[in-house]
Every structure is written in C-alpha cells, then in structure tokens.
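Apart from one protein chain that is not included, each protein chain of the complex appears where it belongs.
The block that comes next holds chain A.
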C-alpha cells in the first residue's frame, strides 16, 4: 500500500537533450494516492509506458524522483519495490501449472507452502481460475493467461500498487468487458493503488475514478471522466476524449469581446480582462458537439450555417456544418428535426471554452 509521488520527474532516451522534444517524459509533478483506481490515457508514443516502467523501476528516470509513501525509490530495483505489473502481452511461465504460476512470486520470497496454498486458492477463486489450477499455463487462452499474470500480482500481500500496461489489447472484445469489471471488483476488494495505461477512452473511464491524460510526455489533465468531458484543460483532451472530439475555432481577443470570423462571442468580463492582460496570441474557442445548440428556426443568438452532411449513428445523429470555412460537428438527439441545407446553431456560453496556447483559460465566476 503506497502513495506514489512523482517529483520533478523527467526522462529522456537521448544522451544530451537540448529541447523539450528530446524528452519522452517532460518534467512533471504528480501524485497517485493510496487506493485509487487511475487510468493513464494517451495516444501511442506519448510516454505512458515509459512513465509506468519508471514507476515500477524497470527504467531509471534521467531527472527527478519517484517516492513511495514519501521515500525515494529511484535506486531500488523493481524486485525491491513491491510493485506488480501486468504487461500488454500476457507473460506466463509455460512449463508451470496455473497453480505454480500463481505461487511463483510467493515461493521466490520464501513464503511457507501452506500459506501459499490458501493465498493461491483465494486469488484463483476471485479470478475464476479455480478449475484451471492443475493445467499447464501454456495451453491457456489469451484472456486466461492475462488473468494468471494479474493473479501473480494479487497473491503478494506486500504489493504497493499494480500497474497495468494496456493489459486487454490481446483479449477478445466480449471478454474485455468482463475482465475490466473483474479488475474493478478486485480494486474494491483489495484497496490497492492501480494505474491502468490505455489509449482507449472507454476503457479508461470504465475502470478509473480519475484519469490522467498524457500528451507529448506531459500529463495535460488529471480528473474524473466527467471533468475531462465537461471541462477539458487542454485542446488535446477536448480532441481525444469524446466522440467526435471537441470543435475548435481560432479566435482573437478584442476590446469588448472575442471574435472569430465576422462573429463575436460575448465573454464574462473577468475572463475577457484576463485574456487582455495575458495579451493572448494563440486563442482558440472550443465547444463539444454535444453542447452545440441546433435550433429549429431562426432566433437572436443563433448563427446561420451551411449543413454539410448528417451521419446517422443509430441512437443519435452527427450534423457536420460549415462555419466560416471551418467544419464543425453537432450532436442531434434521435427525435430532433434534421435541418436541411441550412441550420441555426448557437454556442451556449457555459460550454464555450477558451484556450490560449492550447491550455484552458478559466476564471472563477462567483
């Protein structure tokens, strides 16, 4: 059981890094609290696995510290850190039975055989492997193998955290869901810190209480799935979370308002003041397709736009429209009237976010 702190952590694979791009992990400050279920979400190559391997000790960070419960563990090898890690491809010891596989980590630290037995049986029960215990691990299916490799992490009492590196990649879709639920149950039962690396937003949000979104070696936002959806802290989060992703429009700050194209957007005075103070150059306005309001007829707030096409996705439709040369999307509910040719849309202020240099700018409204 441990709280994992990453203190000014950075990592590079290059020998003499000069620019931020040379870093696989850019300097970060982060805390994984004891007992949390976390997901580390990001596209391929953003540094997720690197970060995970640094926590488990398979990789030594080039800068900064990893702390377990406040104690520096940089110099400790993986075997000294009491961490369990489940890899993308299931690792089982082929020649051993399932029982021996599960018992392996305990035998390595010299636990007496009767204790091993009760622990292995308990974990096998939870993972629904009880009837497979006498089989050779080699003959198991991919999902069973992955359960065995998870089980090897669960048998140890001393485990501070379990790290999952895209563990469901090789599992069939219908089993994925079952295994993910299993993981969730295990988390509730054992109260172990779990960090789950994935590039699948659905996987992340069903598993984790809080998600850390990684992009170009940085954690750009750490929050609940709902926060990531409603209030993306970075344009990448807006784009990566949600389907389809957030709409973005380049904008400029003027004296009274925010303008894009020939249109303007009224802003909260405090936010406007802040933007003006920042002398912000790269400004973007973002709004989720779910929050774009499509009206049935003209009204004062609505802009008239050209409809490009409408995709029917079963329970809802996605309307793609052209707003001053920028293609934007809006989500229509099933029973909503589908606009033909032209449409009236508006952007509710509450859901219209302003980004400067890709990061969200916010003010306290109260």
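In the analysis below, contacts are C-beta pairs under 8 Å (C-beta built on N, C-alpha and C of every residue); 3 or more make two chains touch, one makes a residue touch a chain; residues count from 1.
Simple rule for what comes next: contacts and distances are computed from a predicted model.
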Review point. Name the chain not shown, per its UniProt record: "Aspartyl/glutamyl-tRNA(Asn/Gln) amidotransferase subunit C", "NADH-quinone oxidoreductase subunit D", "Diketogulonate reductase-like aldo/keto reductase" or "sn-glycerol-3-phosphate transport system permease protein UgpA"?
Key: "sn-glycerol-3-phosphate transport system permease protein UgpA"
Practice item. Out of A:2, A:54, A:67 or A:84, point to the residue that touches the absent chain in the complete complex. Key: A:84
Exercise for review: Consider the whole complex, including the chain that is not shown, and state which of A:94, A:128 or A:157 touches that chain.
Suggested key: A:94
Review point. What chain A residues would touch the chain not displayed?
Key: 56, 58, 77-79, 83-85, 87-89, 91, 93-96, 104-105, 108-109, 134-136, 138-139, 149, 152-153
